[in-house]
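To keep things clear, I will list the structure first and then write my remarks on it.
Just one protein chain is left out here, and the rest sit where they should.
Up next, subunit A:
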Amino acid sequence: MTTTIPPIPTDLQDERLRADTGMGGAIRAGIDRIRGGDLGFLPVIAGLAIIWTIFQILNPYFLSSGNLTNLLMESAPVGVIALGIVFVLLVGEIDLSVGSVSGLAAAIMAINFIDNRWPLPLAIAAAVGVAVLIGFAYGFIYNRIGVPSFVITLSGLLGFLGLQLFVLGPKGTINLPFDSPLVHFGQLAFVPQWLAYALVALAAAAVLVGGLLRARIRRNAGLSAPALSLTLIRAGLLAALLTFAVWYLYQARGVGWMVVFFVALVLLANYALTRTSWGRSLFAVGGNREAARRSGIRITAVYTTAFIACTTLAAVGGLLAAGRLASAAQSSGGGDVNLNAIAAAVIGGTSLFGGRGSAFAALLGILVIQSISSGLTLLNLDSSIRYMVTGAVVLIAVSLDAVARRSRSSHGRA
C-alpha cells in the first residue's frame, strides 16, 4: 500500500523475528498464540456457543429476545461481584465471603432506607462504606497477622452472614417499594432504543479512533503499528455485532441500564488493570511477589486495595441484586451467589494461581453461568441438576486452564 519503503520499526529489527504484518500476519500470530497455549477468551466464547446451541435445540424459547433480555439483567448483579473476584484472584488470593458481604450490604441499605428512613444515596453509601471497611480489615489481617486469605474470608463468609441476619432482625425480610429508584434501576430502567444505537456507535468510534491514535503515536516513536485495515475491521466487527445484538434485544424490552452499568464497570476495571501502574502492580504481585517487593512496590497496599476492590464490588452487586428482587432478605447473597461469582471469574479465564486474568473474564464468565442457569430453568430442571452442571462446567474450565498452562510453559509463554 505504501509507495516509499519505510524504515524498519525499532521493535522488528531482530532478524529472528518473523514479520507479522497486515491481515495475514495478524491471523498467523493469532494461531501461534493459541497453539502456544495462550487461549485468551477462545474457550469461554466457544463454550458459550456450545451451551447456547444445546439449549436452543432443547428449548426454542432460549435464544428469544425476551429470554436474552432477562438473562442479561440476571447477569449484572453477580457479574459485578465476579468482577471484584478478578481483582483478588489476580494477586493470587481468594475471597470466599463475597456472597455474605453482598447480602450484608443489601441488609444495611434496606434497614437504613426503609426502617431508619435515610435518603437512598446515604443508605447506599453506608452499605458500600461498610464493605470498604471489611476489605480494609481483610487486608490488615492478611498483611499484619499473615492469615491466609482463604481462612480470613471463610470466617468472613460465616461472620458477615451472621451480621446480615442480625441487621435484618426478627423480620428477616425487608421489602423495597417498587417506586424507589433502586428497584426501578434493577427491574424497569431500560435504555431507549435510539440511545442504545448511539452507545454502539460511540463504542465503535472509540475503538476506531483509539486504534488510529495509538497507531500514529507508535509510528511516530519508530515502533511497529497494526495496519489500518486491521483497526477498521475490528471497529466494523464490533459495530456489526453490537448493532445486531441491540436490534435483536429490542424485539423485547431491550438493554437494561443495569446491564450498561455492569459493562461500564467492566470497562473501567479493564482500564485500571491494563493502563495504570496500580493494575500493573496487581499482576506483578500475582506473578512474583518477591520481585514486586524488590521493585519498590508496596505489596501490602496492593493486597489491601485488591481486597477493598473485591468487597466494594461485592456490595455493589448485592445492592443491584436487592433492587432486582425488590427486597433484602436473609437469603440475599446466600445459596450459590458466592460460588457463581468465583466460578464466573475462573470460567472467564482468570487463573486461580494469580497473575493472569482480565476484567472481561467476569463478563464472559457470568454469561456462561447465567446461560446454564436460565437454560436449565427453562427445561424445568430443578436446582439439583443446575448445581451439578455448573460444577462440571467449572471443572472443565479449570482443567482447560491447567492444560493451557502446561502448553504455555512448554512454549515459553508464562
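Assorted remarks:
The working rule: a residue touches a chain if its C-beta (ideal position, glycine included) is under 8 Å from a C-beta of that chain, and two chains touch if they have at least 3 such contacts; residues count from 1.
The working rule: contacts and distances are computed from a predicted model.
The UniProt record for the undisplayed chain lists the protein name "Sugar ABC transporter ATP-binding protein", from the options "Peptidoglycan glycosyltransferase MrdB", "Sugar ABC transporter ATP-binding protein", "Succinate dehydrogenase" or "Calcineurin-like phosphoesterase family protein". When you scan A:P148, A:G162 or A:G222 for touch with the missing chain, the hit is A:G222. Screening A:I152, A:A235, A:A284 or A:A321 against the full complex identifies A:A284 as the residue touching the chain left out. When the missing chain is restored to the complex, the residue among A:G139, A:G256, A:G355 or A:G375 that touches it is A:G355. The set of subunit A residues touching the chain not shown comprises 10-11, 14, 16-17, 214, 217-218, 221-223, 275-278, 280-281, 283-284, 286-288, 290-292, 294-297, 355-356, 408-409, 411-414.
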